[in-house]
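Note that this complex is displayed minus one protein chain, with the remaining chains in position.
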Amino acid sequence: MSSDPPGPTVKMFFREAIARALREEMERDERVIILGQDVGHYGGSYKEFSGLYERFGAARVRDTPVAEAAMIGVAVGAAAAGMRPLVSITYMDFLMLGLDPLVNYAAKARYKTGGQLRAPVVVKTTAGARGQGVAHSQCIEAWMMGVPGLKVVAPSTPADAYGLLKSALREEGPVLFVDHKRLFPLAGEVAVDEHCVPFGQALIRRRGDHVTIATHSGMCRVADAAAELLAASGISCEIVDLRSLAPLDVTTIAASAARTGALLTLEEGQVTCGVGAEVQSRVREGLAILRTARVGAAAAPVSSSPVLEAACLPDAGRVAAAVRRLLS
Amino acid sequence: MSSDPPGPTVKMFFREAIARALREEMERDERVIILGQDVGHYGGSYKEFSGLYERFGAARVRDTPVAEAAMIGVAVGAAAAGMRPLVSITYMDFLMLGLDPLVNYAAKARYKTGGQLRAPVVVKTTAGARGQGVAHSQCIEAWMMGVPGLKVVAPSTPADAYGLLKSALREEGPVLFVDHKRLFPLAGEVAVDEHCVPFGQALIRRRGDHVTIATHSGMCRVADAAAELLAASGISCEIVDLRSLAPLDVTTIAASAARTGALLTLEEGQVTCGVGAEVQSRVREGLAILRTARVGAAAAPVSSSPVLEAACLPDAGRVAAAVRRLLS
Amino acid sequence: MTTRIADSLALLRAMLLIRAFESALMRHSGHGFQLLSSGQEAVAVGLCAALTKHDQLLSSGRSIAPALARGLEPGMVMAELLGKSPGPCGGRGGRGHLAWPSQGFFGAHAVVGGNLTIAAGVALAMQLRGQPGMVACMFGDGACGSGALHETLNIAALWQLPLLLVCDNNGYSVSTPQAQALAPQPLATLASPFGIPAATVDGMDVLAVRDAAIELAEHARAGKGPAFLECLSVRFATHSTATRETRPAEEVAAGKVRCPIGQHAMRLEGEGCLDRQTRVQLEHEADAAAASALRFADSAPYPDPRELLLNVV
Partner (left out) sequence: MTTRIADSLALLRAMLLIRAFESALMRHSGHGFQLLSSGQEAVAVGLCAALTKHDQLLSSGRSIAPALARGLEPGMVMAELLGKSPGPCGGRGGRGHLAWPSQGFFGAHAVVGGNLTIAAGVALAMQLRGQPGMVACMFGDGACGSGALHETLNIAALWQLPLLLVCDNNGYSVSTPQAQALAPQPLATLASPFGIPAATVDGMDVLAVRDAAIELAEHARAGKGPAFLECLSVRFATHSTATRETRPAEEVAAGKVRCPIGQHAMRLEGEGCLDRQTRVQLEHEADAAAASALRFADSAPYPDPRELLLNVV
């Protein structure tokens, strides 16, 4: 098994890719267990745990109470004691309820014990808006990018969901694995052969010459739609899918930005102290002169009202307009 | 009463400035109450609530259990129902335990009810390191800067602690008021006359020509010490004390940076997705060509071991070295 | 007609309205994502019969029954659920955050357990201002696993807050049965370490809910501190309109036999206070009110996207 580009592929849904990664890793390593609300018989809100309960039983696929602090705390404690739990926090908004064990314990466990303990826990959570309103739509992955000891990944395709989750489950420390409500129903090609996608490697999803769009997760599709719009008027976009937010692959982004001379960062969350602010700051450390722009949600909560949700979030039109402004 | 520059001043400790602001606002507005651990008879960890319990009694100065989620939630609920509570979260690390009511309820209350409710709550918390170790030293104000509906201030002097706290207690929505362990024992001049310091206004603490250092809270002193070091070798620093992190006074920072041509941001927390990343991104929006650097904690937890704590945090020497690198 | 009969009929009317309202809502293609209260009407209606205009009610994201039982205008509620502008929150809150504080409905909050500490804060404000009311907070069995309940019980007991905690226990948190998520049985025992009076009642019986709620609300209003009421109910639909059913079909069918509306109507009929014809008429009235609410909401505008940044700070 390697992390080389895969051979034959098979089409699967994003949710199936997650279930596959878990199934393989649970077969491979009996320390891998799952904790979460309705992850058992029900198979998860997006069926992303489908079949695992039937295969591995109630001891390893554990339905929990609605108690995010304990869910993460118990998973972290089990990790520190030798297991490799994945804990599912249904929506990223509820991660706030469990940040204490994640940030104050798990992320510091190895350091504060001088290397005696490690906490290989994967906190899987679903970000983004899809009609569920102000407390079920937030993207706060940027908060976690600066926590020493914590890694953060956010796939945008079934292949990466599969490969990054497998890597996450083999990490020696805590990982925040961020998926997205709008990605679950999507299908994509995934290698037939078992493989991992390493952390810390961004991927160029689309080649282009005039501007680099650095983005991740659900916004990769919006970037692509914007690139299509812009292509019609002769503007060629390069899209870098960050995939791994911590560690961040500055080299790939910077190389692309150096080539195109313009960098637009795109995220679904707030731009303030967001992923884009970090990406731009890092890229600037090596590239002094560069046109940049940030695109993210408007500075408002995301309402469940369909018109307001749509108005709040970046869409292809707004991204294309931002690119035009940047290049003008 | 105005927010004009004050007339006669009196010397007081940072902690006294906080107690004074609270005393005045509690006299003025009976809706102001205090909730926190050991804020009553004990007067707070840093004596910053000293005398208030004796003056206003147990109904308005309320000792709470160690239950940060409920402390903030109860304060927020009371605020939404017409009170103006200040809730004290002893150390900023424990803010993580109460982010759900702060971010998912308070910051969204006005928006989600279409303006029917407001949550004028002040969450006061103490950031920074002073020998207490990995879970009592963190600076996570950057997480909160991007939360729509939430304001964030972080004074560095007794005068600003007084004036910003008074403003905070008159705000119509939630405010995070960040003070710092190392500031409490410091004294400074505070106007004798009652006055507020408005949000959204940075202050130039030191005039200089070669580089702008934008910083806040405890790091203002480090910046000043660095400026002294640099002055000896003919480098003149301008220090901008941000004071208000959300809203951010980009105008003042950008004007300074435009004049000096170099912008170094300095914070005690992590630089990744930090205050500095945001400051730089915002300043860049108007100033295309600018030398920039970020300084913050090393990417490690802050140990209670004195040598490691010192090694982890920015000090005058490191800041001066970063300025020299930036200008070279 | 005696007051007793009038009150009993009012309870029936209130439950019928909720049922009809939800049926109407389900006929609307653009309803998005909803959490229905059908089957659980007696809990909200019985509780609200114990509330006065001085009281405030908070609910979980399962907000339709609480809102209507509290007497909110159905057209405006429907508009809010559909994200339309004339909703009390201007369509911003939706079903998860429906609120109309001036009408005694402080609001729904879609974070499970997230309304508990908020409700305690509202109760603290009332206590400090010497207001006559009390606060009722509805939450599901699922919320009983959350630490917020513990912190709220403790603070409310310590500070003798005028707070009635109402657990609308439908036996499930999404797919997870109570016994798999919660060790305490009944859930009302959770109140006992804190010295908080508690009761568990049949949540399918609107009179049982009302009577217990009146007693416990009075306790809270009288300054004696918080109280805890557990109501055992049955959710007729799936957890949400987007959720798969996992309960055995027989279990759901058996639950439906205990329909709070049917039971209450039968009781009234048995007592000679309701005849077939009146019942049909009441159902028609409820349907008509629901249809009119839907018409109103359907023809109402969405918020103007240019007002996106209104009321943020």
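All chains are identified by letter, namely A, B and C, in their written order; residue positions are counted from 1 within each chain.
Just so it is clear, a residue touches a chain if its C-beta (ideal position, glycine included) is under 8 Å from a C-beta of that chain, and two chains touch if they have at least 3 such contacts.
As the structure is a prediction and not an experimental result, all values here were calculated from the model.
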Item to check | Displayed chains contacted by the hidden chain, counting the whole assembly | outcome: A, B, C
Checklist outcome for this item: Full-complex touch with the removed chain, picking from C:Ile64, C:Met78 or C:Ala181, is C:Ala181
Checklist outcome for this item: Given A:Gln37, A:Thr64 or A:Gln270, the residue that touches the chain left out of view is A:Thr64
Checklist outcome for this item: Listed in rising order, the subunit A residues that touch the chain left out are 33, 59-60, 62, 64-65, 67, 69-70, 72-83, 85, 100-101, 104-105, 108, 110-117, 148-149, 151, 173
Checklist entry - What is the set of subunit C residues that contact the non-displayed chain in the whole complex? => result 145-151, 153-154, 157-158, 180-184, 189-190, 192-195
Next on the checklist: What does the interface between subunit B and the hidden chain look like in terms of residue numbers?
Outcome noted: 37-38, 40-42, 63-70, 93-94, 97, 131-136, 298-301, 303-308, 310-312
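FYI, only the chains that are shown with their structure count from here on.
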Checklist entry - So that we know how the chains sit together, what is the shape of their touch graph: line, ring, star, complete or other? => result complete
Next on the checklist: Could you work out how far the Cα centre of subunit A sits from that of subunit B, in whole Å?
Outcome noted: 31
Checklist entry - When the centre of a chain is set as the mean of its C-alpha atoms, what distance in Å lies between subunit A and subunit C? => result 36
Checklist entry - What is the distance in Å between the mean C-alpha positions of subunit B and subunit C? => result 41
Checklist entry - Of all the residues in subunit A, which ones touch at least 2 other chains? => result 69, 93-94, 97, 133-135, 299-301, 303
Item to check | Residue list for subunit C, restricted to those that touch at least two other chains | outcome: 91-93, 97, 109, 111, 114, 147, 312
